[in-house]
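Only a single protein chain was left out; the remaining protein chains are all shown in position.
Right, chain A next:
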């Protein structure tokens, strides 16, 4: 049977992708950001995941206002890095895992989460920046990826509670898959940032660190935080953080079936700023 071994959380700031692609990682501004990911790159070499289930959001790239799926699972064989207006990022194409993705869709929809199934989608910085940060600059990504896109662009976005419950359903689906795969689930986006209006540039260190603490120790309580708190405290685009609750909901300590102990915090990192955004990163291993 497949197993979720760990969850990885990270911001997916587009400027980080640009800094990587333009060879700016050694600049004083960027050095502390990338240093926060040295551990993850080493750790992944040991973990060797077979598949990454990657929760992210599309930023008006694959989905315009023509269609706005709340939850969309990628079941395609491959995905191209998108041209977001500056040309596509020079990173490898993303190889999917159609069989596992279809299995998850089947299971999760029957668990009352009405997923949209996507067989053609270009993936933007929301997905490719985390891959670059965790796997480094490589010629091919080391494993297949299942993209899972969440609408956090147009309100109302799904609640933290809904995301947390969805994570549990995804766990149930993955752990009932009939191949012995080592699966990681990643939650991306955030942390505090606001990109619009006179309040642009908002950063809230205290709230972000409270979020990290509760994500580790009290995800159930954190899942009850209403949207308005994210907006007021972490900025209008800080709402992306609800996606982290999907990955957290898939960990064994918060699930009844094959219940485990609290996860081990393998790595925790926080830095301000990357462009307009606070960068957060966490690695939790299942026990």
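Some notes on this structure:
The rule is short, and it goes like this: contacts are C-beta pairs under 8 Å (C-beta built on N, C-alpha and C of every residue); 3 or more make two chains touch, one makes a residue touch a chain; residues count from 1.
One rule holds in what follows: contacts and distances are computed from a predicted model.
For the chain that is left out, the UniProt protein name among "Formylmethanofuran dehydrogenase subunit B", "ABC transporter ATP-binding protein", "Nitrite reductase" or "Protocatechuate 4,5-dioxygenase subunit alpha" is "Protocatechuate 4,5-dioxygenase subunit alpha".
The residue from A:69, A:142 or A:273 that touches the chain not shown here is A:273.
The chain not displayed touches chain A at residues 14-15, 29, 59-61, 64-66, 83-86, 153-156, 192, 194-205, 207, 226-228, 231-233, 236-237, 272-273, 275-276, 278.
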